[in-house]
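A single protein chain has been omitted; all remaining protein chains appear in their positions.
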Amino acid sequence: MFPDSVFITKDNIPGPTKEEIRCLVICKSQVSKNDVVVDVGAGTGGLTLEFAKRARLVYAVDKNIEALHLIEKNLNKHDLSEKVNLINKNALKALRDIENIDILMIGGSGGDLSSIIEKGHKKLKKKGRIIITSILLETPIEAIEKLKSLKMEIEVINVSISKGNISKRGTMMLANNPITIITAKND
Amino acid sequence: MFPDSVFITKDNIPGPTKEEIRCLVICKSQVSKNDVVVDVGAGTGGLTLEFAKRARLVYAVDKNIEALHLIEKNLNKHDLSEKVNLINKNALKALRDIENIDILMIGGSGGDLSSIIEKGHKKLKKKGRIIITSILLETPIEAIEKLKSLKMEIEVINVSISKGNISKRGTMMLANNPITIITAKND
Amino acid sequence: MFPDSVFITKDNIPGPTKEEIRCLVICKSQVSKNDVVVDVGAGTGGLTLEFAKRARLVYAVDKNIEALHLIEKNLNKHDLSEKVNLINKNALKALRDIENIDILMIGGSGGDLSSIIEKGHKKLKKKGRIIITSILLETPIEAIEKLKSLKMEIEVINVSISKGNISKRGTMMLANNPITIITAKND
Partner (left out) sequence: MFPDSVFITKDNIPGPTKEEIRCLVICKSQVSKNDVVVDVGAGTGGLTLEFAKRARLVYAVDKNIEALHLIEKNLNKHDLSEKVNLINKNALKALRDIENIDILMIGGSGGDLSSIIEKGHKKLKKKGRIIITSILLETPIEAIEKLKSLKMEIEVINVSISKGNISKRGTMMLANNPITIITAKND
């Protein structure tokens, strides 16, 4: 994984997703080198870069043009821009033009979660996966309901990680906010 | 419990202990109205005030005179100063002059944890309790070792609490740092 | 708080609510000695007993008659039966006959959460509080939505507690399942 500290960030752009969450998302996604990934709500590009290192092609989708500029900087910094298509549209529009998705990653949905899942599911390959991360209580419920209706196999985990700050006084444990990760596969 | 927001705070003084942790400490302490409490490393006075509301007498001990001034302000704000003796000494010196302790609360030990427990234990009444809270990984281990050697009955819990920030977007869960609470009684 | 181990339990009856969660519920409820409490989905009676120790009157409501028998045993064991009315109805029916509630505690709702909140809210005194505990992801969302529509002031916390098992090998931390506690007051 890239350490959190290597990413160029911007105050008004969310992310990057913390290293440990990126790690778990990558594991759950079972990404492999021929995969096509769509990263919706790509933000700072934390997950975009991780997928770009491991997949064939990543579509990084964000309706905020500033986010895409930031992702571009991060891709260039790590020589990964060739693997990534930057798309400055909302997710539903972006998904119209993409086919044969192996992994649909949804880190932000702008209130359209159910529709994005539904539309994305139609573009998903037979063994495709959908992954949703959220810091909100409401998102997992909306996701589970929609994924159930699509008869996908669903896994939900909630992850709380604290990190030690080692000093002379001792090791102070500082909490990251809890994140829910939902993984769905066609059954 | 007092809400976190009612305390007067100061940048360089730790605390107040978060409401939920104060609540758990008060429950674990089994404080009752005739109790004498010693609050070591009293900081902002969060626990001092909670004990003052419920006990007969609280000694608030802090080697930092600024902490004691801050506690005094918080006590005055809630009309609890009559119940509290403020002691501007390190804990070991303060304990010399106190007898018949029902509850020894250690929120900060300045590196003297084992000695404070040992000395405090001698001043503890037969059914007395010692409670230690810590954000450090090392403190619980040092406490458990010493409390074991004193043949006390020990309980250790680690508490992770996240709090919802409710907005139009949804309920964002924000983590507090994990706290370990150690409670010991004479067996 | 009563230690978890003092409760008489039965395999098919949920509870008792763990000591630390009972502690936090009691703090959040701000129960005092003149309060009337309704405990919906009372189960083993863990919270019923805690409220009975501190309030004027508790209605313990459970649609399962076995639960009520179990609660009765636990009340008798701790000499608290005089403070508690046992009601073997579903919550909506039980609430019809109760007025002037200070605290409505909902630990189980049998699928009627929104209606119970709505009905209970009508019977709530001006400064009344509603508290909901849940191990399910869905319950907090349903509760928050309904409580918002009633213009109540809402607090949501998620609590993860692990408990140390102290042996010669060391202190093994064993996790309790995470519980969400929602507290609402009239604004």
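All chains are identified by letter, namely A, B and C, in their written order; residue positions are counted from 1 within each chain.
By our rule, a residue touches a chain if its C-beta (ideal position, glycine included) is under 8 Å from a C-beta of that chain, and two chains touch if they have at least 3 such contacts.
Predicted, not measured: the structure shown is a model, and the values here were computed from it.
K.L.:
One chain isn't displayed here. Which of the visible ones does it touch?
P.N.:
Taken over the complete structure, the missing chain's partners among displayed chains are A, B, C.
K.L.:
Taking the entire complex into account, which one of A:57, A:92 or A:156 touches the absent chain?
P.N.:
A:156
K.L.:
Take the complete complex as the reference. Which residues in chain B touch the chain that isn't displayed?
P.N.:
Interface residues of chain B facing the absent chain: 137-138, 140-141, 144, 156, 158, 160, 178.
K.L.:
Contact with the hidden chain only, please: which chain A residues?
P.N.:
1, 19-20, 23-24, 26-28, 140-141, 144, 148, 154-164, 166, 171, 173
K.L.:
Contact with the hidden chain only, please: which chain C residues?
P.N.:
So the residues of chain C touching the missing chain come out as 135-139, 160, 162, 164, 169-178.
Definition applied: only the chains that are shown with their structure count from here on.
K.L.:
If I list every residue number at the interface of chain B and chain C, are over half of them used by both copies, so same, or under half, so different?
P.N.:
Here the answer is same, because the shared fraction of interface numbers exceeds one half.
K.L.:
Quick one: report the Å distance separating chain A from chain B, using the average Cα coordinate of each chain.
P.N.:
Comparing mean C-alpha positions, chain B is 42 Å from chain A.
K.L.:
Can you list the chain A residues in contact with two or more other chains?
P.N.:
Residue numbers touching two or more other chains: 137-138, 160, 178.
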